[in-house]
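Complex shown without one protein chain; remaining protein chains in place.
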Amino acid sequence: MSAVGHEVKQSEHSTTRSYVIGFILSLIFTFIPYKLVVNKTVTGTALLISILVFALLQMFVQITFFLHLGRGPKPRWNLYFFYSTVGIILIVVGGSIMITNNLHYNMMPSDQTKKLLNDENIYQIGGGRTGVCQAQHENHRVNISDGLVSPLYITAQKCDTLTFINNDEKYLEISFGLHPEHDAYAGENDIIVRSGKSKTITLSESGSFRFHNHLQPETAGYFTVKEP
Amino acid sequence: MVENNKNNLHIDHEAAATDRAMFGFWIYLMTDLLMFAVLFAVYSVLFKSTQGGPGGSELFSLRLALTETLILLTSSFTVGLAMIAARRFNKSQVLFWFGVTFALGVAFLSIELKEFAELIHEGHTLKINAFLSSFFILVGTHGLHITFGLLWMSTTLAYVIKRGLNSQLVRKLAMLSLFWHFLDIVWIFIFTIVYLKAFV
Partner (left out) sequence: MKEILIGKLSKQALPHEWFTIGGSVAFLALALLIIIVITRKKRWKWLWNDWLTSVDPKKIGIMYFIVGGFMLIRGGLDAIMIWLQQALGASNVPGLTGEAAHGYLSADHFQQIFTAHGNIMVFFVAMAFVFGLINYIVPLQIGARDLASPFMNTLGFWLFVGGVLMVNMFFLLGGEYAATGWLAVAPLSEKAFSPGVGVDYWIWSLQISGIGTTLGAINFIMTILKMRAPGMTLLKMPLFTWGSLCSMLMAVTIFPLLTATLFLLFFDRYLGTHFFTIMGGGNQMMYTNLIWMWGHPEVYVLILPAFGVFSEVVSVFSRKAIASYKSAVLGMIGVSSLALSVWLHHFFTMGASANVNAFFGLMTMLIAIPTSVLVFNWIATMYKGRIRFDTPMLWFLGFVAVFAMGGISGVMLAVPPIDFQLHNSLFLVAHFHSTVIGGVLFGIFCALAYWFPKLTGIKLNERIGRKAFWFWIVGFCMSFIPMYLLGLMGATRRLDHYDSSTGWQPLFILMFIGGLVIATGAVLQLAQILASFIQKKKLYDRTGGDPWDGRSLEWSTASPPQFYNFTSIPIVTSRDAYLQMKLKGLTKPKFEDIHVPKNTAAGIYISIFGFLIGFAFVWEIVWLAVASVIGIIVVFIVRGFDEHSEYTISSHEVQNLEQERTKKDMPLFSKNNNDTDEEMGVWDLTKYLAFFFSDIIRKKLWHKW
């Protein structure tokens, strides 16, 4: 004999009242974030956090009023399972976001590195950090054609940039100091500039310097970098 | 006397079995939630990868999303009322409220399918970029769950009509209502993280 006809014991909490309360609260927690976003009352990270908070609030409302979680007899396995699942979801979603961001920051392709450098005012030359520079002021251009450097002398301020433009047939190998001793400039040495292309360096060291084409050392120029 | 004992044993046995079944179904819902977690994680990582194409703020309609949200929320409310009736073995009320829930579910799905159809028609398919891939799969998986829920609902209601409400069917309806509530909760996060966030 099955229990037909017996009223299955209604959980004391499963009343029309609880569903109505849950429904109204959920409506409120739906409209508020909607209005916030549409009217742009708040913006940016604050807005993001607000809408997430309201989502969580609505979830708890529904968990309590629709699902009656945590109101049954002990042991409350359902509740414990729910909380641990929430924790694991935080690990999965949060962990994935943090890790992929971290990997992206450390491993992003070079065409995107330039933006990062500009944003964070980090000037890297040859991969090495040479110290923080203020935003660049001026770009100086040096033309090299037929083995001649023009202009021969350049005066610049610290944190300006210097662009080598190769109008020769052959590629250049720009080295600093005298040939063959070579000094490095700000960590940079043996800069290859292909024919028809150019390369830019940041003048982050002050002083007077000489550069030359390692493959044809008579091709040489000078630049002086002044402190701001 | 012995008959009574046997009956009690049977009822206890059934009550224990129902308790176990609901608990097992709850654990299954947790695993489903974890699958959605992966889809949310993937969306959160890939939603910026539009490859120069339009992002969420250009493609989504907040109004439409709000409509869908309200429909689903109401259906979650009506399924709750349906379960109150079910536990009272009130067959006509059960059929009515589950019927309303079913209709709301169908309405939700049609709006969602229309949204998808429009996007695809305009050329924003899931093959274009990672953002669209993760959008379609996340929202589409939720829609697939809703579809299964509707199938489950219609089959169970058919049996209710045929056999009348008994405790076995009430148990099935209870699991279905859990499933339905759970889908609304997942939708809250889709509404927030996919639609609202696109306009932040």
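Lettered A and B in written order, each chain numbered from 1.
What we mean here is this: a contact is a pair of C-beta atoms (placed from the backbone, for glycine too) under 8 Å apart; a residue touches a chain by one contact, two chains touch by 3 or more.
Computed from a predicted model, the values in this text were never measured in an experiment.
Asks: Need the list of shown chains touched by the one chain that isn't shown.
Replies: The chain that is not shown is in contact with A, B.
Asks: Using the definition of touch stated at the top, determine which of B:96, B:159 or B:199 touches the missing chain.
Replies: From the options B:96, B:159 or B:199, the contact with the absent chain belongs to B:159.
Asks: Hey, which of A:91, A:178 or A:215 is the one touching the hidden chain?
Replies: The missing chain is touched by A:91.
Asks: Tell me, which residues in chain A touch the chain that this view leaves out?
Replies: Within chain A, the residues touching the omitted chain are 77, 84-85, 88, 91-92, 95-96, 98-100, 102-103, 105-107.
Asks: If you put the missing chain back, which residues of chain B would it touch?
Replies: 6, 9, 13, 16, 19-21, 23-24, 27-28, 30-32, 34-35, 37-39, 41-42, 45-46, 49-51, 126-131, 133-134, 136-137, 151, 155, 159, 166, 168, 172
Everything below uses one rule, namely that only the chains that are shown with their structure count from here on.
Asks: How far is the middle of chain A from the middle of chain B, if each middle is the mean of its Cα atoms, in Å?
Replies: The computed centroid separation for chain A versus chain B comes out at 36 Å.
Asks: Show me the residue ranges of chain B that touch chain A in the complex, using the header's touch definition.
Replies: 7, 10-11, 14, 23, 26-27, 30, 33-34, 37-38, 40-42, 44-45, 62, 66, 69-70, 73-74, 76-77, 80-81, 83-84, 87-89, 166-168, 170, 178, 181, 184-185, 188-189, 191-193, 196-197, 199-200
Asks: Flag every residue of chain A that touches chain B in the complex, lowest number first.
Replies: Residues in contact with chain B: 1-5, 7-8, 10, 14-16, 19-20, 22-23, 26-27, 30, 33-34, 37-38, 43-44, 47-48, 51-52, 54-55, 58-59, 62-63, 66-67, 77-78, 81-82, 85, 88-89, 92-93, 96-97, 100.
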